[in-house]
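Of the protein chains in this complex, one is absent; all others appear in place.
Labels for the chains are A, B and C, by order of writing; each one numbers its residues from 1.
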Amino acid sequence: MTATATQTPPPAAPRAAGGKGGRTRLSVPVILLIVAAAIIVVSAVRAIAGADDVTSSGQIAGALTGAVPIALAGLGGLWSERAGVVNIGLEGMMILGTFFGAWAGWSLNPWMGVLAGVLGGMAGGLLHAIVTVTFGVDQIIAGVAINILAAGVTAYLAKRIFNVGKAATEGGTPKQSPPIEDIKSFTVPGLSHWLSTLEKHHWFLISDLAGIVGGLVTNISSLTLLAVVLFVATFFVLWRTSFGLRLRSCGENPVAAESLGVNVYLYKYVAVTVSGGLAGLGGVFLAIGTHFYLEGQTSGRGYIGLAAMIFGNWRPGGLAMGAGLFGYADSLQLRSGSDSVHALLLLLAVLLLAMAIWKYVRKAYVSAGFALGFAVLLAVWYATTDTVADEIVQASPYVATLLVMGLSAQRLRMPKADGLPYRKGQGG
Amino acid sequence: GSSTTSDSGSTGGSGSASSSSSGGGGKTKGVGMAYDVGGRGDHSFNDSAARGLDKADGELKLDSKELTAANGETESDRVQRLDSLAAAGYNPVVAVGYTYGTAVTTVAKKYPNTTFGLVDSVVDAPNVDSMVFATEQSSYLAGVAAALKTKTGKVGFIGGVQNTLIGTFDAGFAQGVKDTKPSVQLTREYLYKTDPRGFNDATSAAAKAQGMLDKGVDVIYTAAGLSGDGSIQKVAGKSGAWAIGVDSDQFQDPALAKYKNSILTSAIKNVDVAVYDLINSVKKDNKPKVGTNSYDLANNGVSLATSGNFLSDVQAQIDAAKQKIVSGQIKVSSTP
Amino acid sequence: MLSRYLRLHHPARTGPVRPGPAGSSPAKPSPEPFPRGECAINASTSPPAVELRGITKRFPGVVANHDIDITVRSGTVHALVGENGAGKSTLMKILYGMQKPDEGTIAVNGEQVAFGDPGDAIARGIGMVHQHFMLADNLTVLENVVLGSEKAYGIGGRARARIKEISDAYGLGVRPDVLVEDLGVADRQRVEILKVLYRGARILILDEPTAVLVPQEVDALFENLRGLKSEGLTVIFISHKLGEVLSVADEITVIRRGTTVGEADPKKTTAKQLAELMVGSELPSPETRESTVTTEPMLTVEGLRLFETDSEGVERIVLDGIGFTIHKGEILGIAGVEGNGQAELVEAVMGMRSLNAGVLTLDGRDITRTPTRRRREDGIGYIPEDRHRHGLLLEAPLWENRILGHVTERPNSRGFLIDPGAARRDTERIVREYDVRTPGIEVPAASLSGGNQQKLIVGREMSHLPKLLIAAHPTRGVDVGAQAQIWDQIRAARRDGLAVLLISADLDELIGLSDTLRVMYRGRLVADADPATITPEELGSAMTGASAGHLAGGEDR
Partner (left out) sequence: MKKFDKDRVLLGLAAPVLSVLGALIVTGLVLLASGKEPFHAFHVMLTYGSKSDSQVYILNKATPYYLSGLAVAIGFRMNLFNIGVDGQYRLAAFFAAAVGGSMSIPGVIQIPIIILTAMVVGAAWAAIAGVLKVTRGVSEVISTIMLNSIAGIVIGFFLQDGRLGVTDKLANTITTKPIPPGSHLFNFTTQTDPVVGFIVFAGLAGVVYWFVLSRTRFGFDLRSVGRSDSAAQASGVSVKKMVVVSMLISGAMAGLVGMSTLLNQSYQFSTDFPAGIGFTGIAVALLGRNNPIGIAIGALLWAFLERASNGLEFEGYDKEIVGVIQGAIVLAVVIAYELVRRYGLARQQRQVGAELAAAGSDDKQEVTA
């Protein structure tokens, strides 16, 4: 654990195959093409299986609602880990966000709630920064400790605050805050209605598109918009400004950053505190979405945010996709999408078939065989049943995450000094 | 009654006074209440039990002690809670919630001179008052109301956890719907199979409700404790849709005040009545009420709320159904 | 400001080379109060570039620097030499603001300064290339260069243009948009220098810049240094290779045990004298050849191929068609620029990587599929290239480190149980016999100096009487005294029939120790040579791929 973050350079072995050594980043047109192809396949499956909820606006809206808190927690993780601090305390910071957000949201107004929740999360982040950056404690352990502390403190405060006086008469209990007012939400006038009409026809592709777009433009909470803005802003700040360059350098090689006059402690502190604030915002989103603080409300979303971030390869775009995937699966299971999941079996079979062909072309015969085998199994499963068991639906978000991680984890690369302790003046 | 916090009545003796003596005196100490998770102030059945206590307290001036369960407790925690109340001499000791079933069995044996009350479950012991509520009957009436009020012909039921207790709600509701209008389509969903989180997960309930609403369901009955708040909110967000509350009259719930105009009615479980009865029997009549005591429509142990007057147009049919149940003409099944 | 400086000294070049915005930008780092340009030409009359007076720096238990006095004249190349741990790097870090001196003063261009962090030093025109590279692999060259000095030219197009400009001006050939990860050592070195120049540094500190370079690259670097000097920059240069020091330095300061013990004039001093000044003993030489090579093969490698799939799924050939035989009593040296597959070859022989093709035979037994532990039990000893990563458990006490790698062997274990008592006793013996300087065997390995850590590793491996020793850079970063000791141990074991696979970047060591030499280039063994006749220069040129086949005559084996 005394190891510092300096390494001697690894050998840059000659690349024999692959020419320039394609670190292929997908270009925008390619991404659009992939998205288009995906939608076509999904709507074909939807039409064949007759599972209209797969692309219904309600399902998409549910997915969005489920994705935002996870995405915000993940974005928090991204800030922190890009600066080299693993933040498993996101869950605790989210809890702080739900509590303080609900408190101020109830006693003042929802926007003050947002502010208070963010500040609460930031306080958690600051504590994490003090413990890991200043005291140099193992980051995972510190995160676990913060989760325990946050749960304990909020439970105590909730009892002291929500169960007495005005709060109690307005509906507060030891485990629940009094209700919070709604925060403003937006609907694109006209468009939403037109889309929902289109959607009802269940036309191939058109209704699917209408459902997806409809879900994304109807009744969108201002917090969701805020989250989108924060994603764009994060990308811009971290990858297009010198502040971001410095911050990322602290996660890649803090000793090098230090040697160029970057105040590594400062950047780590800022990053981890912002990280807490974002997780706190995720918590506020939950509290305002349900209009209450509820004990245990976050139920592991902080951890899942972390998973989404890793899934997204420590990048905002990938993270958004990971969170979206989880939100979608979660929404499916909550909306009791037994039919939908059944239809997705077919989709999965098609995807596996495509993968089998791809692997075959690339001469990876064993993987191709496996993919083909699973595709056939799934297709048989689909053909011989009408629905799938509730439990499979319930498990789908978790299984999907495991599967996707299993398929992609080896291509991931985390910031090089992520998780390593760093002490000023000890490097080199 | 929410002005009292759990600090109330703490003037009573310390727990260490008579820890290993069996059997409390019963005369000096008041009632020992052991609440389920959430405790006093939960706007649900714990609160209802507390109301029963408060009522008795107002009349008899008792010196009571209230303890509350925490999330993720084990059997031994519950045993210890009841034990400490009985050991300190509180009598009767009321256990609120079926989770206390086994614990009451254990502790009642150890303190034969103390009377125990158990809400929502049955323990066969000479000093236990098992208070069970025929929630299938009130749910039946809720089903009648739902069938009569739906315009789309689709109603829904959301249960917190798929267990026997919630099954009674499900069964009664389904039967009520079917008996009233066989053409009405019922969707039943549970939040969790076994995870008790189902009573405390408003987010999931909201999503479930939204899913139902999207499919055209316009009356949703949610028997899922605190989770119900989430479903009621979603229902309130859709005009013309109705929510049916559970356990207490949720129309009156301050936490739901904003949505009360969408709360058609609530299937009420009058735990307060049962608790009050027990306290009175011990403290006033000195003739502890023991055995399995069923609270149903007939003795007003369960009922269908009328606040809001949204049911006035169909009240006659509901009353008729109630009459048939009370008279035994309709047998409501308690298993789905 | 460097561009302004360039104008002074390359009047012909200034006009066309400098793109408008860079030169005319007002956002250049301006706070450099020292006089420039003219004074560099007239060095003798201007104040010294750097004056260190009475510098003392203490670490827990160690006085790294003690009352150090050094004067570096402006416009010169000033070399700093001394044993491992003499305190050179520490002193330079103090000058660069990375560490604060406990006592003493620093003056830059005659002005007293106090640096809070490297930023202050950079603002004073000081730049440092560290002993271990300070680059973030996952960032591009551009990002690495502009980091910390974003104000100067931004982080976009202007910065890119500026980097190209400097790179062209000094022939560094740096491409701004590649990831540092994809660069070889020499390229990284040039990026480090570019980083310093980009900040407009006029005083360059180079801490052991040549340790990982082949002779040609060293020559190129020195050419660059001379260029810089001719343009008035001051260079402070640290190296353990005294020959280099003598060839490039104008002045030499010798540090021993944390304090300055003397200065030397490179024109009048020999490497031997310099070494004596450093350690008070003679420079040991790896020469003393007496062949102990037998005809019995110990290790045979045939047709070895190794692929590697990187994170992008691209397959690279790391090793291809490798074949050689090491006989009992023979040392086979492999020369090559780092990153050409030597590390992978070692790992393949150790069984840490599975081969795509090929057969390994140890003492007549096929070990191609044998796991690492069995190979070690069968008699392969291993002195790893990176002792911290592969050789030691830094936080564990010495006696546990003595068990590492030989946990199944006596005296470390009996049956399935380890035998701490016996292991401790044997550790005491190693500490004694191999002269490991430590207060005891219960201290963690991390608290030993690098040389002593290496001695412990050599002692551990030799204690199990290996048949084959894989020695990767066995004396890297080890000072002259310990170096000689380690060489002696290897030679002694060779006399008893030990076969050695030696990898080293130190060509003198390689030529001096080996019985046979092979050159590795891009994953292949491209050339072989007789150590008796080959010169380091010839070897170096083969290492860059310039020549192949049999080098420089001598008998073929």
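Please note the rule applied: contacts are C-beta pairs under 8 Å (C-beta built on N, C-alpha and C of every residue); 3 or more make two chains touch, one makes a residue touch a chain.
These numbers come from a predicted model, not from an experiment.
**Q** Please work out which displayed chains the absent chain touches and list them by label.
**A** Those shown chains that the absent chain touches are A, B, C.
**Q** Of A:129, A:151 or A:288, which sits in contact with the chain we cannot see?
**A** Reading the full complex, the residue touching the unseen chain is A:151.
**Q** With the missing chain put back, one of C:216, C:449 or C:535 would touch it. Which one?
**A** C:449
**Q** Check the options B:44, B:68 or B:210 and report the residue that touches the missing chain.
**A** Reading the full complex, the residue touching the unseen chain is B:68.
**Q** Spell out, residue by residue, where the missing chain touches chain B.
**A** The list for chain B reads 6-7, 10, 14-16, 19-20, 65, 67-68, 70, 72-77, 80-81, 83-84, 88, 98-99, 101-102, 120-123, 161, 163-165, 192-196.
**Q** Across the whole complex, list the residues on chain C that are touched by the chain not included here.
**A** 59-64, 83-87, 256-258, 279-281, 350, 352, 371-376, 382, 384, 389-396, 400, 403-408, 413, 416-418, 437-440, 443-444, 446-449, 479, 481
**Q** Where does chain A touch the missing chain, residue by residue?
**A** 2, 88, 131, 135-138, 140-142, 144-146, 148-153, 155-156, 158-160, 174, 300, 303-304, 306-307, 310, 389, 391, 394-395, 398-399, 401-402, 405-407, 409-410, 412
To be clear about the criterion, only the chains that are shown with their structure count from here on.
**Q** Using CA atom means as chain centres, which chain is nearest the centre of all the protein shown?
**A** Of all chains shown, the one whose C-alpha centroid lies nearest the global centroid is A.
**Q** Just give me the whole-number Å value for how far the CA centre of chain A lies from that of chain B.
**A** Averaging C-alpha atoms per chain gives centres 38 Å apart.
**Q** Let me have the rounded angstrom distance from the C-alpha centre of chain A over to the C-alpha centre of chain C, please.
**A** Chain centres of chain A and chain C, defined by C-alpha means, are spaced 43 Å apart.
**Q** Compute the distance, rounded to whole Å, between the mean C-alpha positions of chain B and chain C.
**A** 75
**Q** In chain A, which residues are in touch with two or more of the other chains?
**A** Where chain A is concerned, no single residue meets two or more other chains.
**Q** At least two partner chains per residue is the criterion; list those residues in chain C.
**A** In chain C, no residue touches two or more other chains.
**Q** Help me check something: in the complex, which residues belonging to chain A touch chain B?
**A** Touching chain B: residues 53, 56, 58, 62, 65-66, 163-164, 168-176, 178-179, 286, 289-292, 294-297, 299, 331, 334-337, 390-391 of chain A.
**Q** Given the complex with chain A, which residues does chain C contribute to the contact?
**A** 89, 93, 96-100, 117-122, 128, 130-139, 143-144, 146-151, 154-155, 179, 181-185, 188, 195, 212, 308, 310-318, 320, 338-341, 343-344, 386, 388, 394-395, 446, 522-523
**Q** Using the touch definition up top, name the residues of chain A that touch chain C in the complex.
**A** 1-3, 6-18, 21-24, 240-242, 245-246, 248-249, 252-253, 255-263, 410-413, 415-416, 425, 428
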